[in-house]
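Only one protein chain is missing; all other protein chains are in place.
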Amino acid sequence: MIQILVYGAVISAIYAMLAVGFTLIFGVARILNLAHGSFYALGAYTVYALTAEAQLPLWLAAILAVLLVALFGIMIERVLVRPLRRRSMLAVLLITLAVALMVEQVLLLIFGSEARNVPSFVNTAYHFLGVDVSGQRLLALAAGILVLGGLWLFMQHTKLGAAILAISQDAEAAQYMGIPSDRMYSLVMGLSAGIAAAAGVLVAPFQTVIPGMGLLPLVKAFAIVVVGGLGSIPGSIVGALLLGYTETIIAFKISIEWSQIVSVAAVLITLILRPAGFFGKRAAF
Amino acid sequence: MAKDPAGDAVNAILAVEGLNKRFGGLHAVKNVSFAVGPGTITGVLGPNGAGKTTVFNLLTGFISADSGTIEFDGQKLDRLVPHQIVNCGLARTFQLARPFLGMSVLENVEVACLAPRVRHEGKPRLRAQTLLDQVGLGGKSEFLVDVLPYGDLRRLEIARALATRPKLLLLDEPFAGLGSNEIKPLADLIRSLHRAERLTILIIEHKLREFMQLVAEVIAMDFGEVVAVGSPSMIVRHPRVVEAYIGNVELDPSTLPGPDGRNGAA
Partner (left out) sequence: MGGPIRHIDWLGALAALVVLAVGPWFSGSSYVIGVLTVALCFGIWAASWDFMSGLTGRENFGHSLFIGAGAYTAGFLNVKFGLSPYWSLIAGPLVAVVFGIGMGYPTLRLRGPYFALAMLSAAAVMQSLTIIFSEYTGGQDGLNGLDPMLDSTLAYYYLTLFFLVLTAVILKLLANSSWGTLLRAIRGDEASCQAAGINVTFYKIASLMISAAFAGLGGVLYAHYQLQVGPDLFAVVLSINIIIMVYVGGMGSIYGPIGGAILLNVLTEAFRGFSEYRLWVYTLVLMFIIYFMPQGLIAPLWRKIRLVMR
């Protein structure tokens, strides 16, 4: 029981990080970013490369990984997405798909298909309320909460955060107010990529690090964001908790296979019953 | 010519009784009742937010009323959806022209010629071309709708509505957004259509001058209610109407119909 509580919390925190980044870029720029899973994978692989190849200390590698992937995200938006935004949403979608495919191929080429080992930040196992939990997982949970809390503070209390909120509500009006939408889109993409990378960095020690690791998280992020409402950050967090716990409970009580159907079934049911999700499009925070 | 509107529901082609619609806390349409006689041009007048377009949306089935009845040509429209209502003979244009983008002007009208009500007539492209000629867009039939100027889009909307051979045509602010040199031709078009097709027409507008010269009767609305019904000259002097319009009036008495129903000026 306690196991479910703790594992569920860890999964939910990771899902929340992925979902929030995904919904952020959709809410602001209306981009369904199929490369979001790639940012996650790149976070894990970058921290691996920096520790294993460049021999950097873990904490430094982690921070650098997040920053580098964030920069990558900004670059993708600026160079690849922006020219297409006027064309059609489908074109943007396909280009993010192309990026995702490319990233996977590059990772495969450089690192091969074997799973990579990333050392844990915290090596000890903790005994928590009668259950053994790895310190790394607890760290992931704590860091996840910190990141999301930081994001909330940023959105509520900084000018930049307010600007992002303005754009997500009405891009044109925001532009009339002097907010440079184009530049903001890049920034938000970078933010979104950075958070996804952070998730990748945190789970790398205990998840299988393979080139294709970004696909499943992408599907989960999608599902959560649909249930919570595309563009709604509180919705994503609630959705992440729902999905994380439902999956954990079903995995423990029934079977792993049944737990995998939860995410897609949730999407289908939400779209049929309440397409806008529970929090809808309006509430971006 | 002047009928007693509220009472003549027996001969009316459209009879609305006790229509109500709330949007959350806003009572947009309050107990609206009126009747429209066949073959007339009637106007619905009122400031923005008076509920005019909401009434149109209720009449055409795009939204459903909370209470009240709508009877058109002997049929109750209450449970019908928009395309069914059109096929009963009640057509409308939209306040913001909504053409089928990416298709030609001809195809835009052709779509309406494929409606079940008129489909049996066959030759949709031919009919569409004739309709375009009627509204003065005949030469532009192969153009992509996307390039049409606003005034032409208005005419296109009318052609599309006419394609379904309506008995009653609802025009939602047909003059909105038009330049002064585009208004008269459109008004003439509406007048000639009325005469030629013996069409009953209901127009929403708040551009007073053209409107008043076009319609035989006015239903004035404010805050969701019908506040007055009568001839244009009578309505213009009605205290509630004047009150609703203070500050927005572009009234030049010399251009309005006098008490005898004829225009004061040339």
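When the chains are written out, they are named A and B in that same order, and each has its own residue count from 1.
Methods note: a contact is a pair of C-beta atoms (placed from the backbone, for glycine too) under 8 Å apart; a residue touches a chain by one contact, two chains touch by 3 or more.
Everything numeric in this text was worked out from a predicted model, so none of it was measured.
Student: May I ask you to name the displayed chains that the omitted chain touches in the full complex?
Tutor: Visible chains that the missing one touches: A, B.
Student: Given the contact definition stated above, which residue among B:98, B:184 or B:198 touches the chain not shown here?
Tutor: B:98
Student: Of A:6, A:61 or A:95, which residue touches the hidden chain?
Tutor: From the options A:6, A:61 or A:95, the contact with the absent chain belongs to A:95.
Student: Touching the hidden chain in the complete assembly: which of B:14, B:29, B:44 or B:112 does that?
Tutor: Considering the complete complex, B:112 is the one touching the chain left out.
Student: Taking the full complex into account, find the residue in B:81, B:126 or B:242 that is in contact with the omitted chain.
Tutor: B:81
Student: If the missing chain were put back, which residues of chain B would it touch?
Tutor: Spelled out for chain B, the touching residues are 60, 62, 81-83, 86-87, 91-94, 98-103, 107-108, 110-112, 114-118, 124, 160-161, 163-164.
Student: Need a quick check: the contact residues on chain A for the chain that isn't drawn.
Tutor: The list for chain A reads 32, 80, 83-84, 87-91, 94-95, 97-98, 101-102, 105, 108-109, 219, 222-223, 226, 230, 257-258, 260-261, 264-265, 267-268, 271-272, 275.
Keep in mind that, in the parts below, only the chains that are shown with their structure count from here on.
Student: Cα centroid separation between chain A and chain B, in whole Å?
Tutor: Distance between chain centres: 52 Å.
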